[in-house]
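Just one protein chain is left out here, and the rest sit where they should.
Note that the chains are named A and B in the order they appear, and that numbering of residues resets to 1 at the start of each chain.
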Amino acid sequence: MNIQDSIIFFMEILGTIAFAASGAMVGIRKRMDIFGICVLGVVTAVGGGMTRDVILGKLPSALEKPVYVVVSVITSLAIFVLLYIKHDLLSGRLGTFYDKAMLIMDSVGLGIFTSLGVMSGIDNGYPDNSFLLVFIGMLTGVGGGLMRDMMAGEEPYIFVKHIYACASLVGALGCVEIYREWGRLPAVFIGAFIVMAIRFLAAHYRWNLPHPKSSS
Amino acid sequence: MNIQDSIIFFMEILGTIAFAASGAMVGIRKRMDIFGICVLGVVTAVGGGMTRDVILGKLPSALEKPVYVVVSVITSLAIFVLLYIKHDLLSGRLGTFYDKAMLIMDSVGLGIFTSLGVMSGIDNGYPDNSFLLVFIGMLTGVGGGLMRDMMAGEEPYIFVKHIYACASLVGALGCVEIYREWGRLPAVFIGAFIVMAIRFLAAHYRWNLPHPKSSS
Partner (left out) sequence: MNIQDSIIFFMEILGTIAFAASGAMVGIRKRMDIFGICVLGVVTAVGGGMTRDVILGKLPSALEKPVYVVVSVITSLAIFVLLYIKHDLLSGRLGTFYDKAMLIMDSVGLGIFTSLGVMSGIDNGYPDNSFLLVFIGMLTGVGGGLMRDMMAGEEPYIFVKHIYACASLVGALGCVEIYREWGRLPAVFIGAFIVMAIRFLAAHYRWNLPHPKSSS
């Protein structure tokens, strides 16, 4: 594995940890047992990538190599132990800790998987179809979180958190453009960074997109 | 593109518009923001066809050609603007407008995609397996609406609206038979027409299938 592949692999693991943590946190708030929490962590972390691979006609890499599932399970267990010991993190004055950690984990996963989804499209024979690359990048990015929310019976983040799919779209567009100009590594980093930056700014400044007026 | 392909393509676009509109309407009633409304419109319009293509082992045509997503987004934006300006269409005495428009859009999409699903099975190497053709036709027809309802947290139309999957089944059966007798174009038109006719008649005369008695 050369340096570039190692860095990409490191990003994959980082995204896996972030999404698994977000899944485990939802599971804990829903009072699932330890196995359910691990299932939700794994689904969130590998769900988007599996959907992408199935659509592109590949055997999902999460099935070929155990590392992604193993990392997801370890992350979920760690989150469980942490919140089992310090269960006041979930409630009261510290309850905002949950919201902040969730925003960070979910945004890191969304950013990294959006970029990696674009790369996967490039590697599987569609380097010139910008539309496909952006679409598959978004799908990889939002897929895991969408499965998490639907399985847990939550209203999907993609509809609740404003600027969610929008951040993924802008990041994927940036990633494709930068790949054409500067190559793979800058594209992955800057694409992921764009998504996270938009999400954090949107959360901080409470950006909203227009939505239908309440009927009176 | 010869005449026949042009007509089939026109039907695809019509079905895409109808399903995208139904998705956008659900999004608006759920008070999603403009981006969430577009996401739901796109998912409803391309979800069934993508599922079908993945099952048949093809790259989804919605990923290859941007036209379906672009048409879905434009439709969703148009619905948003219309209901943003005339938001009384959603409520009060005019609230029945919503139900009627929803019935029409959803039925047109269901009918067209059922027929096109059957054709897709024929074109991908299974012209003689009637069972497969009917199954893949139904799956294509009901898939988009099912994803719409599940993502939006609504009870799926397929269970709520009586005669829904049933209409798709009868239309798919008709489509396969007519294809064998008269060829492609009559099959697509009559198949779609059967589905819509059953749905409209069922809605008008309030047909019901038997269901379990309330236990007392």
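We adopt the following convention: a residue touches a chain if its C-beta (ideal position, glycine included) is under 8 Å from a C-beta of that chain, and two chains touch if they have at least 3 such contacts.
None of the values given here were measured: they were computed from a predicted structure.
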**Study point:** Residue of A:45, A:71 or A:152 touching the missing chain in the full complex
**Key:** A:152
Point to revise | Touch with the omitted chain, as defined above, among A:19, A:80, A:159 or A:179 | key: A:80
Exercise for review: Just name the one of B:13, B:56, B:102 or B:185 that touches the chain not displayed here.
Suggested key: B:56
Check your understanding: Which one, B:158, B:173 or B:187, makes contact with the chain that was left out?
Key -> B:158
Check your understanding: At which residues does chain A meet the chain that is not included here?
Key -> 27-28, 30-37, 39-40, 50, 54, 57, 59-60, 62-66, 69, 80, 83-84, 87-88, 90-92, 150-153
Practice item. Over the whole complex, note the residues of chain B touching the chain we left out. Key: 54-57, 129, 131-132, 135-136, 146, 150, 155-156, 158-159, 162-166, 208-215
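Basically, only the chains that are shown with their structure count from here on.
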Review point. Whole-Å distance, chain A centre to chain B centre, using C-alpha means?
Key: 30
